[in-house]
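This part shows chain A:
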Amino acid sequence: MTTRNTSRRNFLLGGAAAASVPLLNACGVGGSTADNSGAAANDVTGGFDWKKASGTKIKILQTPHPYQQSFQPLLSEFTELTGIEVQADLVAEADYFTKLNTELAGGTGAHDVFMTGAYFIWQYGPPGWMEDLDPWLKNTSATSPDYDFEDIYEGLRTSTRWDFKPGSPLGTGGQWAIPWGFETNVIAYNKRLFASRGVKPAETFDDLIQLATDLTDRSKNQYGIAFRGSKSWATIHPGFMTQYSRMGCKDYTSEGGKLVAAMNSPEAVDFTAKWVQLAKAAGPTSWTTYEYPDCTRDLGNGNAAMVYDADSATYPKNKPGASKEAGNLAWHPGPAGPDGSYATNLWTWSLAMNAASKQKLAAWLFIQWATGKDAMSKATKAAFADPTRKSVFDGAFKQTLGAFPGYLETFEKVIDSTKIQFSPQTKFFETTEDWAVALQDIYAGQNAKSRLDALADSNTRKLAS
Partner candidate 1 sequence: MATLELEGVTTRYGKVVGVEDLELTVGDGEFFVVLGPSGAGKTTTLKSVAGLVDMDAGRVSIGGRDMGGVEPYHRNVAMAFESYALYPQKTVFENLASPLRSGRTGTYDKAEQSKRIELVTTTLGINHLLKRFPRELSNGQRQRVALGRVLVRPADVYLLDEPLSHLDAKLRAAMRAELKQLGEDSSTTSLYVTHDYQEALDLGERIAVLRHGRLVQVGTPEQIWREPADTFVAKALGQPEINLLDGEVTGGRIVAAGGAVSLPVPSGVDVGDRVRVGLRPRDLDRADADPDGGAHRAGAERLHLRGRVHLAERLGRLVELSIEVGDTEIIMVAGSDHAPGEGDVIDMAIDLADVHLFAPGAPGEETARLGSGRPR
Partner candidate 2 sequence: MTTTVTGPHREGPRQEREAPPPLPTVPAWRRRLRPYLLSVPAVAIIIGILYPFVLGVYYSFLNYAAVNPNPVWVGLRNFKAVLTAPEFWHSVQVTLVYAVSATAIETVLGIGIALLLNRSSIIGKIFEKVLILPLMIAPVIAAVIWKLMFNPQFGVLNHVLGLGSTFDWLSRDRALWSTVLVDVWIYTPFVAILVLAGVRSLPKEPFEASDVDGAGWFYMFRRLMLPMMWPYILVAVIFRLMDCLKIFDIVYVLTAGGPGNATRTLQVGAFEDSITNLNYSRGSTYMFLLWIIVFAVARYLVSVLGRAQRRAAGAEG
């Protein structure tokens, strides 16, 4: 409620500003060009002090998530430490990225800090909507000597660093976000059910299909495996992309600096057809609407025997009282590839700064605090799974894992081969949603080969234009 004043002020400021620019450009065409030179970071001088931005107020945009929920109670500590007031706005995950995109596109700087993932940087870093955090990290006046950026797993740090050149690998260029929590995509299963049926998790993809099909009994409203299937890019990135990579498939190949879609390679067609077959034979009935909450709900209710999705998404369902099957869940890396690959797709929830923010120092202090050792350790005691700091993971987090059979083992098995399996490119969301649409079409009976050919053709063209 307190922010209504802000909106009104923005309205007045905006109105005045708009009046001074030529008509068509003022209203309707031409976005803001944010200052992205790092000048804001360099303005901060002198010794580091948490109270440097005391008395200011920032807004952060988040999606409801175990991470966010774990941090919510700690926000008052931040305010105490820095004198900065924080208002956290929440948008449900289904709408989150649309909201985030639209807000950043608007260039209003309404939210100073936002939760984001690596893919997001690819598309929305280039227009200059995100602040490069590298100058902030390097400025000792702005960053605490205790921060220890190197403590964050290197794979994660590089996943949020990119130079915006399509096809160029991650790890060079600006630091667009600081990794906060991360997820590996593995199988969570109902140990109780597996025990009663005398089965073990599958080690190969064909076995997984067989196992899941065996565990499916529609008359009891029970099915083998849940994974996402909705019309969204998010359908591709967890279980599908993980197993896709393990089977040796690539999304794009780079030919002469140009990306060429490879979703229709023979092995990709073969795998995709099997994946869709799995969804039909042993997946949820309305698979094409399934998002991760649906998957984990069914696991928690005992309807689904397995879920192939983020470990941190299934993790909270095993907390006592969180679901019907709490205490009965266990984790497994999922099937290896034919060559024994445990390639796993990575998702990092990171914190990024809005380039249009008017409180950049305060925003940076918040990011620094949230990704710092103290706060992350405290959050881990709630439901914050997979902290990005090695010190926190090995320290506070491991202590919580006793009641989560296989969680740590699974994590350790896949972590070395866990990275972002997608090729960085600026039309990630659109082309990846098209991919999900293709899966749905194949699910509805279209020929996998021809459908994927069409997809690859269309995506190659989209990237070229």
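Per the selection procedure, all candidates are chains of the complex that A comes from, given by their letters.
Please note the rule applied: a contact is a pair of C-beta atoms (placed from the backbone, for glycine too) under 8 Å apart; a residue touches a chain by one contact, two chains touch by 3 or more; residues count from 1.
Since we're looking at a predicted model, the values are computed, not measured.
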Touching candidate for chain A, same complex, options 1 or 2: 2
Chain A to candidate 2 touching residues, read off their complex: 24, 27-33, 98, 101-102, 104-105, 123-124, 126-127, 218-219, 221, 230-231, 284-286, 288-289, 298, 303, 426, 429-430, 433, 437-438, 440-441, 443-445
